[in-house]
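All protein chains but one are shown in place.
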Amino acid sequence: MAVPDAPIVCIEALTKRFRAEGPAVLEGLHLRLARGEYLAVMGESGVGKSTLLNLLAGLDRPDSGRVMLGGTDITRLSDDEMTLLRRGSIGFVFQAFHVLPYLTLFQNTSLPLELLGVRDPELSQRTMQMLAAVGLTDRAHCYPRELSGGEMQRVAIARALVHRPALVLADEPTGNLDPGSAAQILALLREQLRENGSSAILITHSRSAADSADRIVMLTGRSFLHIEPILHSTA
Amino acid sequence: MKAAGTALTLRVLLLAQMRQQPARLLIMLAVIAIGVSLGTAVFIVNATALNEFTQATKRLVGEADVIIRGPPRGFSESLYPKLSANSAVAIASPVLEIQAAVPGRQSPLKIIGLDVFRAAQLQPALLGDLTGDIRRMFSPRGVFLSARAAQELSRKPGDTLTVIVGSDPVALEVLGILSIARYSQAVGLMDIASAQWTFRQLGQLNRIDLRLQAGVDAHGFSAQLARDLPQGVLAIAPEVERDRAVTITRAYRVNLNMLALVSLFTSAFLVFSIQSLSMLRRRASIALLRALGVTRLQLQRGLLAEAVVIGSLGSAVGVLMGIALATAVVHLLSGDFGNGQLQVSAGGGPLLDPWSLFAAFLVGTVVACVGAWFPAREAAARNPARGLKAGDSEIIIPPRRLLLPGAALIALGICLVILPPQRGLPIAGYAAIAALLFGTILWVPRYTEAVLSLWPRTNRVALDIALAQLNGSRGTMFLSLAPIIVSFSLMVSMSIMVHSFRDSFDAWLGKLLPADLQMRLPPGNDTASWSDDEQRSIAALQDIERTDFRRTLPLYLRADREPATLIARDMRAQPTQDILPMVASDANVDPQRAVWISEAAQDKFEFRLGQPLTLPIAGATHRFVVAGIWRDYARANGALVIPRQRYIDLSGDKSANEGAIWIRPGADAARVQQAIRTRFSTANALEMMRSSEVRERSLAVFDRAFAVTYALEALAVLIGLAGISVAASFTAIARRAEFGMLRHIGLTRGQVMQMLATEGIATAVLGTLYGLALGLVLSLVLIFVINRQSFNWSIDLSIPALQLVAFAAALIAAAAATAILSGRAALTEDALRSVREDW
Partner (left out) sequence: MLKVVLRLSACLCAILAIDAALATVAPADASAAAVVRGYPLNFPRDYGAHNEFRTEWWYITGWLHTRNGAKLGFQVTFFRSRTSPDLIAGNPSAFAPTQILIAHCALSDPTHGRLRQAQRIARAGLGVAYASEADTQVSIDRWQLQRTSERYIARVQGENFSLQLTMLPTQPPLLNGDRGFSQKSPLPRSASYYYSVPHLQVAGTVEREGAPELVTGEAWLDHEWSSEYLDADASGWDWIGMNFDDGSALMAFRIRAKDGAQHWAAATLRDGQGNTRVLNAEEIRFTPLRHWRSQRTGISYPVEWRVRAGPVEFELQPLLEDQENDTRATTGAIYWEGAVTATRAGHSIGRGYLELTGYGEALKLR
């Protein structure tokens, strides 16, 4: 991102309401994320975790405050500028996978590279590397309907990291998975973040999931950002 | 990189469409293809027929600068040497054009008597085949036939062709056949001397073609010449003759083209609906693309590119189908779409103009893009964060925000209704229909909102859920309603118009056919007639109570107009309303001076009620006053009725070519007919029918002429139904989870079905009612604006209530069936799974 030494994410006095005069979902939030850092954000349902993520991704706009990504204030960016920033610098992992059912694993994974204008052979090479890293090499040309939930999420991780984004945003990536698959996915995500040197914010309400992160913060009730000590469990 | 985004979007979304909704994709393709093919076919057939017609007239007119035309009875041939000697004239070519009555043939055969030596200089194309045979043409009873005439009359060289002159048959020898390439219409060529002699018009010509010396201004020359020409003889610009085909059929062609446009119009609405729904279906894919970094513009472009792909594919198929259809029509039917005004010869083959075909292709593609434009914009503007969540499958259409633009369009439509025709065409009327249609469609959301809020709760679970569902999905409902309202309202309006026309036509026939028997010589013929003696001998037959003989003949009134028809008939009966279908009359006019004009005459010659006018009859002008305006569905170029006695006084012509016969009560009509026939040697050329028979035949012809209209209407409604089914199947799929849940909480399968049927019927009833009301309004525009302006005749409004109720019922049943069928498909899926399924 633009300024090398700046924190990868810096949130200042962030406030978001759903309706103009309604109560704030998020109010006066501050948060910093260092480069390469892997942060878990925990909280109860409806506390505004996903809203925070949407604001970070530029998919939604705050009512006040600033969101700096790599030193750029994204609240000042136009929709197109934000889209291009997202294209190059952010990867997503969703609870519902959002793996397109009518594309093969290879095609799903290579989407971000294609958008960035990467051509063959580099495109194939990087996509296959990524699929190998998540252990799906031999199924590269299968369609998602043949996959289990865990495998689906592996594809999502591959897609989130294939273009080596500076920041990965993961929204309850294990929400739809059984505990065994969940643990595997979290381990894979952590490993791949390391591998690519990407920072990440993991949104979850599961403590065990949060434990895979470098640092955990608790988003409680309103405006208060409560930070808990890390209970680090190494992979 | 931007291009990469658009291309990727197109690829991914089109793939999504193909994998997830192949049926809808096909429907869209088909709908566009049908619209385009109809438009293309109508256009090609019209263009082909028109081209033949204009080519033929061009050959006939040749290189003349001015055409002198008189009444069929003609003017003195002394005008010919006079014009030949005129220093401004380079070549004068004398012509005697005869519409000859041929026994056994409904319409007369046009025979052109000409001086080959003159015509060769002005109409070289027409005479190409004759070189080598010119002397033979001098044979006084010889005629050359065009290939078409030879085919229609089944004659070959050496055969005899009988024509009726007065009451006598005259045998002509067929000397040769003119190739189809020369002249595609049915026509005969004779030497002018032979024609004069054969048709008892010695000393008479009725047309002289002039080529002027280089540098002479044709317009000025004509104006100057007009002063010296005998009464009823006009100097006509050849353009008027050449454009005749265009004028004759223009109104009819516009109507056909409009019908094709209606189907395209409905297609656009359907594309709009399907694309809107498919945006919902693909909302997650779209949101993901946005999240991954596809910009709004790229997304919008990608979606439009998708419409271009679908539109161009559909249009390409449509153009091919249209060519096939047109070829079939041209070859199989030698066709004219049942109208009879335009005819295509079998030899020709369709006229395929690459630019027109490309234009049709383009129109189809543009229609698809227009239909896809709004959904694409909607999708691009949507927040991707929401699309990534489950649910959110509703389209929000703010009803009140559409009211004002809707009202503006309706107001515009009303203003357009008042405008006069543009160059004889009801352009403004059609624009008014489009404006009213669009405007009222914009009011549909508000209408559904209002109606649904009035709907009572029934305390029956299935019905109440259905109502709640409709209330909650008004956006989707709008999408399924729009195409059906458009197509149904257009169909209703066309039905009302056709029905009104048929009723008025029927009533008109009743007025025109009061007698028991109608007899006539081939209409439009100049040669056959009944003498005074013959008329009297018929009247004297024993079972005949009364006769009314008439004389009709063309009347040249203006150089830039087709000739009107002069009808000389007994007008002594009072009131005149009883014998002519009057729409207005002035009782104060002196009956001796009276002329009753048809609506077409009123429009084309700008005559008014009570207006004094002079008519050229038998080479002199005579004063008349317009005593009434009557309705005439038979003579598009206008007709003027004058009392027969006055006509005889002015012209001395006591002959007749039409007659009405009242039979004594109790007499046998067949025997009377037989008795009349035996009076004539020309019995074969005489058409005689009972009035009831004439009426039946006329109505049959009417129905055949409108068969195409019905077919096109039916297609429009099919397209509309496709809209309903697409919407229904969309909702059904989108609501699988809901169905599963309802089944889980204990609704029976039957109750779910009931719910779906209720929804389907409610939607259809809403759409049908609205469509009926809108259709009624549109029919008023069709009847009182478009019909009046394009055909120059009026129609009384008459609503085919039963027919409309049947249409509506069928539509509602079809909609309910569609809803249930799509619901059943959704219900067969594993209910449990559908609860779990997220998107």
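Order as written gives the chain letters A and B; numbering starts at 1 within each chain.
Note that in this section contacts are C-beta pairs under 8 Å (C-beta built on N, C-alpha and C of every residue); 3 or more make two chains touch, one makes a residue touch a chain.
Please read all numbers here as calculations on a predicted model, not as lab measurements.
For the chain that does not appear, the touching partners among the shown chains are B. When the omitted chain is restored, the residue from B:Asp191, B:Asp516 or B:Asp632 that touches it is B:Asp191.
Interface note for the absent chain: among B:Pro22, B:Pro81, B:Gly220 or B:Gly510, the touching residue is B:Pro81.
Among B:Ser139, B:Asn383, B:Gln611 or B:Gln751, only B:Ser139 touches the chain left out of the display. Touching the chain that is not shown, out of B:Arg118, B:Arg155, B:Arg282 or B:Arg382: B:Arg118 (per the contact rule at the top).
Annotation for chain B: contacts to the undisplayed chain at residues 77-78, 80-81, 84-85, 91-92, 94, 115-118, 130-136, 138-140, 191-194, 196-197, 202-203.
Operating definition for what follows: only the chains that are shown with their structure count from here on.
Listing the residues of chain B that touch chain A in their complex gives 1, 4-5, 8, 12, 15-16, 18-20, 284-285, 288-297, 383-385, 388, 390, 838-839.
Those residues of chain A whose C-beta lies close enough to touch chain B in the complex are 50, 54, 57, 59-60, 79-80, 83-84, 86-88, 92, 94, 96, 98, 100-103, 111-112, 114-117.
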